[in-house]
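Only one protein chain is missing; all other protein chains are in place.
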Amino acid sequence: MKNHAEVIIIGGGVIGCAAAYYLAKKGVKSIVLERNEIGYGGSSRNGGGVRQSARDPRELPLAMHGAQYLWPQLSEELGVDVEYCQKGNLRLAKTEAHLKTLEKLVESSHSNGLDVKMISGDEARQICPYMSHEVIGASWCPTDGHANPMLTTLAFYKKARELGVRFITGENVSEIRKIKGRARQVVTDETIYEGDSILLATGYESRPIANTVGIDIPMQRILLEALVTEAQPKMFDQMLGTAAADFYGHQSKHGSFVFGGSTGLEPYISEQPYPVTTSFTASSTCRGIIKYFPVLKDAKIVRTWAGWIDDCADHVPVIDQIEEVPGLVLACGFSGHGFGISPTVGLLLSELVTNTALTLDIFALRYNRFKARA
Amino acid sequence: MSKVVERSQDLGPCIPQNDDDLIICRCEEITKGEIRQAVHDGMYNLTEVKRYLRTGMGLCQGQTCSRLVRSIVAKELGISPAELELTSARSPARPIEMQTYSNEVW
Partner (left out) sequence: MKRYELIVIGAGPAGLSAAIEAASWGMKVIVFDENVRPGGQLFKQIHKFFGSKKHKAKIRGFRIGDTLLKEAEQAGVTVQLKATVMGVFNNKEITVMMNDQIEHFKGDNILIATGASENMITFPGWTLPGVIGAGAAQTLMNLHGVKPGSKILMVGSGNVGLVVSFQLLQAGCEVVAIIDASSRIGGYGVHAAKVARTGVPYYLSHTIIQAEGEDCVTGAVIGEVDDHWQIIEGTQKKLDVDTICLAVGLSPMSQLARMAGCEMIDEAVKGGLVPLCSEYGETSIPGLFCAGDVAGIEEASSAMIQGRIAGSVAARRAGYILDQEFAQKNADFQESLAQLREGMFGAEKKGKNLSHTDEGIPLSLTLLQEGYINEAEIQRFPGFSETISSETKTKGVYPVIECTQNIPCNPCQDACQQGCISIGDRITSLPIVTDKEKCSGCGMCVSSCPGQAIFLIEENYEEDYVAISLPYEFLPLPQPGEQGLALDRSGQAVGSAEIVKVRQGKAMDETAIVTMKVRAKYAASARFYQQLEGCLSGGSTEALAMKGGELE
């Protein structure tokens, strides 16, 4: 049958494309269905952080596995320079309260085996000399880094496509159907696709689709914004974040700075049909950046953008086979930090779908972990 | 909603053309050959080409090149340029210094 494959993947984001690639590598053919273009959602709308520090212990192993085994050779493996740069992550503090927040995060990550520590403001400035003296300390994880999310998504797509994966864009999935007890059919506005397994990875949109087979994941859609400067002379390699979460970002290989930031009003942005920037976020982010990096005050912003994150109730994703709907594998709720772990997740999904031994234990990310207060 | 596009079309080989080294996106210095190759690499719309190559990501934000890129991509795909949606427009409409941007008056 024309619209049949061993696996139907719903969602042509970085997770879907990575899964398609790792499946194809195992010789499993899939069809990837995407409503818009490849990488439409959060995959192309994020800051590009590939970090392990400040991760929840439940997903930290995924980040560490990626940083150690997958990211370093990804460009070579996929045949596209994904601009992975593993030169460390500085999380900055300006106040004593900030330091306390960071210390807690460092302690937790450290106890889980990550090489991360607290350093002084001056030590931080030795690593990244452009920082203002308002910075009084930082957490430092030398094995963190960043990559180009747009290129990473498209690189997984390109390689998977070369390996024979069928990608179809412009397909709006309305429903998953169970046939004889298993999730088999994927109904779109145009046609029906059929697979032995179905992988659902469409960010927040996974929720209404999963609902069609009676599965609901408690998550909310939150609008986040980012901005990019014109190319600047090469300044530093580190991925940056702050304890205050007022901005994060890095300098890209191209020379432009990519920064994200939050205003505190994100959960309350009014409903809109597609993500668009607000009138106030970019200004707020710029104020945040200039406090830490006054040297950038004359850098020109050429563009801003917005994207939705699928913020899960407990802020870590669901990556699981759905027991009650055999044949369905779900990967969603990445809560704004899915990009960095996307290669690992792609690998794990390929294992889940093919029922092979899992590289990592992901029991903590099961779909039915959400319980109401006792 | 965008129309259904099969991404495994046989576009034939990407045969070099003698004007492949023509610069199309002046801000980012992207050539016609690179754009044509991107289509053969699977980038079937302007947004993907942009993300893949940086066409239209520079100071002018595609003001000059978007039509040019569109016609090259369309030709490579064998479709009419009008079938290809332009990449989205976003604030700021002109490049703006961070200092200025951060200084808001309500």
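We just call them A and B in the order they show up, numbering each chain from 1.
Rule of thumb we're sticking to: a contact is a pair of C-beta atoms (placed from the backbone, for glycine too) under 8 Å apart; a residue touches a chain by one contact, two chains touch by 3 or more.
Remember, predicted model here, so these are calculated numbers, not experimental data.
Chemist: Just to verify: which one of B:24, B:43, B:57 or B:73 makes contact with the chain not shown?
Modeler: B:24
Chemist: List the residues of chain B that touch the chain left out of this view.
Modeler: Counting only chain B, the missing chain is touched by 19, 22-24, 26, 32, 61, 63-65, 67-68, 82, 86, 88-94, 96, 99-101, 103-106.
Chemist: Which chain A residues touch the hidden chain?
Modeler: 270, 272-273, 276-280, 283
In this section, only the chains that are shown with their structure count from here on.
Chemist: Give every residue of chain B touching chain A within the complex, in rising order.
Modeler: Within the complex, chain B contacts chain A at residues 1-8, 41-45, 47-48, 51-52, 54, 57-59, 61, 90-92, 95-99, 101-104.
Chemist: Tell me, which parts of chain A touch chain B in their complex?
Modeler: Going by the criterion above, the answer is residues 35-40, 44, 150-151, 153-154, 157-158, 161, 166-172, 189-190, 228-230, 254, 276-277, 279-280, 282-283, 286-287, 289-290, 296-305.
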